[in-house]
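The complex appears here without one of its protein chains, the remainder shown in place.
Moving on to chain A:
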């Protein structure tokens, strides 16, 4: 039984090795000669699968939290979980396949270190996973639930929206499930298609009582995840899966917190405000460089970090300064979270605006497979929207 599980585990790990790993296998690494003709060296561009649409930009090594170590995003998550289980004896981690380390390796080593009663698999049932997590949290213990892909969070929607979010309010603060955190891989990954690419934050933004947090990098991920776990409200932590291996930077070994509901201005500017979260932050960072280089336009780049409750003040303060706002996310345009930001900013900063607020988002379609390069709000679409705003 253990042997089969281990083999299955190895297969799963291979499958989940991430965008570049998969790509390497498809390009013929390891196949016997003569079995398939390898793609020609200078390759028809149409035949070769695409490179990533962004370049991860690591932040400078943080100096104020002690010794750091090179970590990618999934290792930063493991580190945060390790710190949590070490500090808090009530903390447990559960979900599908977390015991062997998880399909994205976020929980590797934790079961061996902390025991089978603290890191364990559940049956394949998201409504059960979240419901179960709420129950643990109601008793005051710390529950860290994993939903294998954000695309599969919907069976748990009732438990999250009708139960977790409302627990404290409806009981008059007699009961709460604040010590619940739900983590889930999120966002496009190059080949995920309809059911491995979704960004469902907008569904949850409409739900008072929970917090929704999305990091852009390993350092951000660890600090924000620790804050979510320690926060006294139920939190959903979406992890950009395309960054799990691609994003590498120096991350403190010891625990540290990054505050929730605080956006970060990662680059100051004077002409346009660019807002995004998760992977898309790296896209708009590049757009900011392009704008400076090609148009002489100075961009202020903001990583929103917490979707709800969101940091209205930081965004408005920036727009009052620049007069122009561009918000970008992979999720579809209609009803996406950019709508909320846009609506609030036009209420608060109407007279400061020099141009209509621009939203550069996914199209109003399910997330396609082969058409992903056309679907995503890449740097060219963002650049073009920015250019139009400047010339308005």
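Convention: a residue touches a chain if its C-beta (ideal position, glycine included) is under 8 Å from a C-beta of that chain, and two chains touch if they have at least 3 such contacts; residues count from 1.
Assume contacts and distances are computed from a predicted model.
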item: Protein name as given in UniProt for the chain not displayed, "Small ribosomal subunit protein uS17", "2-oxoisovalerate dehydrogenase subunit alpha", "GPI transamidase component PIG-T-like isoform X2" or "hydroxymethylglutaryl-CoA lyase"; value: "2-oxoisovalerate dehydrogenase subunit alpha"
item: Residue in contact with the excluded chain [from A:84, A:107, A:159 or A:342]; value: A:159
item: Which of A:133, A:187 or A:377 contacts the chain that the document leaves out; value: A:133
item: Full-complex contact with the absent chain, from A:55, A:69 or A:171; value: A:171
item: Where the missing chain touches chain A, by residue; value: 1, 4, 90, 92, 116-118, 120, 122-123, 125, 127-128, 130-141, 143, 155, 158-159, 162-163, 166-176, 178, 208-209, 211, 232-233, 261, 309, 312-313
